[in-house]
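In this view, the complex is presented without one of its protein chains, the others remaining in place.
Here is chain A:
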Amino acid sequence: MNETFVLELFPEYKIILLLFKNVRNAAALKEKAKNGSIDGALLNPAMVVDPLQILVAVNKAIHLQKVGKMKTRTLNAEIIFNLSPTNNISEAFRRFGMSDRDSQVLVILTDDGSCTSNSQEVVSNVEGQQVPLSELSQLTEITKVKKVSKTLNQYTYILKLIAFHLLERSVQIHFNLRYNTVITCSLIRNQVNTSKKTPIVSTLGVGDPDRS
């Protein structure tokens, strides 16, 4: 259930991602994260298209922490900030952080040995059902992602996401058709195949059992 990732640049860190559904105590969790009894970043999984998105953000956050150039005060805040396409911290929290009424949450633990909470502790704190990370794609709400992208230049957001390889192929196909990216994304999510014969979903590695 706990997906652990290791960053090549920071091998001493373990990145643990925990995904929960039907969470009932979101407000309490948020409070705990604020006062430090949960040492992790609480995200709204609706805004996450792929774990790579998280890894890119975590990697940047750790790097900035190491060289002392963080824009926010803590590593966990920095991770949430890095996910956002804008430079506004409170906006980043509003959009990417978990909110009090959310029923789903994605917890990121970055453990370099000094992390004060381990995954069991977090699991025991959350009143909800833990699900494997592979279910992330079902929790992504493309309308929300779309909304963020709309506040900006049509492409900016998704293209930042496009740290994504995953969307890559189809974005390209659709750009050729003069679609905008957002449409592309929803196509991927709804798994609608277009006139192109390419099985979009599998070339992207999203939801493809062989690659995930």
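The rule is simple: a residue touches a chain if its C-beta (ideal position, glycine included) is under 8 Å from a C-beta of that chain, and two chains touch if they have at least 3 such contacts; residues count from 1.
Throughout what follows, contacts and distances are computed from a predicted model.
For the chain that does not appear here, its UniProt entry gives the protein name "non-specific serine/threonine protein kinase", which is one of "Protein FMC1 homolog", "EKC/KEOPS complex subunit BUD32", "non-specific serine/threonine protein kinase" or "CCZ1/INTU/HSP4 first Longin domain-containing protein". When the missing chain is restored to the complex, the residue among A:N44, A:N59, A:Q104 or A:S137 that touches it is A:N59. Listed for chain A, the residues touching the missing chain in the whole complex are 5, 7-10, 52, 55-56, 59-60, 63, 66-68, 153, 155-156, 159, 162-165, 168, 171-172, 175, 181.
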